[in-house]
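Only a single protein chain was left out; the remaining protein chains are all shown in position.
Our next item is chain A:
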Amino acid sequence: MSGPNTDFDPVEVAALQPEEVESARDEALAAVAAARDLAELKQVRIDHTGDRSPLALANREIGALPPQARKDAGQRVGQARGAVSKALGERQAVLEAEHEERMLVEETVDVTLPTDRRRRGGRHPITLQSELIADIFVAMGWEIAEGPVVEAEWLNFDALNLGPDHPARTMQDTFWTEPAERHVVLRTQTSPVQARTMLTRTPPIYVACPGRVFRTDEYDATHSPMFHQVEGLVVDEGITMAHLKGSLDHLAAQLFGEGIDTRFRPSYFPFTEPSAEVDVRCFVCRGVDSDACRTCRGEGWIEWGGCGVVNPRVLVACGVDPERYAGFAFGMGIDRSFMFRHSLEDLRPLFEGDVRFSSAFGTEI
């Protein structure tokens, strides 16, 4: 061994002897291979490549050799150091990989633990049903019209061909506001929105009107003083009952599934003439072997709503020229549609605010 303060004889530098270099290299390689973890390897690195390691000392002494010997010694020491460095690098990679693997194993958690750290919200199914229906109409190019629920008697009745002495007024049990002479009611249908639309717009009119309506029905499994309706109104040139049927068939197919259509039965509504009741084909049994079907109670069809050709008297009251334009209108219950679409037999859960009921529907239906 030699140090900076020893007498200096280049020829006698033992550390640079080939055997010495090889032995130092082999020792280093053996130590690298023996290192069991990153900490041991770190010590090996210090011991065998650090400033005081044999190979580092050998390297330092190369400069003292005569020029002709430097090349050989330099090559020899360089190769040895290279081999050790390579081995260290490789071992480092292996140990790091082992370490990481072990760490990942140690960090394992129970991913089946509950993760519900936030309240789940939800929208009301009737809102969602209304929006779904609105989207179907919007996709058809129609627009969504709205109006107030506290409405003028004239718009709720008279403008719709329901004069003060019309027998049909007794068909609808109306909430009147005080005093009655003010002629203000809770709308019994969304039809006043149709009247408002005709009064404020010029044809062609293609609108759907979803909304809350009120009747003086006692609250039970199938009646509610407040419920939701959607009505449709088209006023254009050349409109026929065939267009009415086409629109309702389309709505039925979109809402209940491909192939679900409607059928008409003659009926009576002051707003329309001719008028029809609309039945929708049962989307469960599709009208085939219906006897055991609970959804349609064996009928194959489900009563859905009313419709018809807009009575020309209504067009006149709403400022539409009945000679030029014709229209159709229809209406059905949103709650009712929801109930049979989602197999709900009692409507009261819709209005009782049990969060478990609404949450179940999330934000889309």
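As a convention for this text, contacts are C-beta pairs under 8 Å (C-beta built on N, C-alpha and C of every residue); 3 or more make two chains touch, one makes a residue touch a chain; residues count from 1.
What we mean here is this: contacts and distances are computed from a predicted model.
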The complex's invisible chain, by UniProt name, from "Cell division protein FtsX", "Phenylalanine--tRNA ligase beta subunit", "ABC transporter ATP-binding protein" or "Xanthine dehydrogenase family protein subunit M": "Phenylalanine--tRNA ligase beta subunit"
Contact with the hidden chain (one of A:Ser53, A:Gln229 or A:Ser247): A:Ser247
Per the touch definition above, residue among A:Ile126, A:Leu255 or A:Ile302 touching the missing chain: A:Ile126
Contacts of chain A with the absent chain, listed as residue ranges: 113-114, 116-124, 126-127, 131, 134, 138, 140-144, 146, 148-155, 158-159, 161, 163-168, 170-171, 175-184, 186, 199, 204, 206, 212, 216, 218-219, 225-226, 234, 236, 238-243, 245-247, 249-250, 261, 263-268, 273-277, 309, 311-313, 316-319, 326, 350-356, 358-359, 362-363
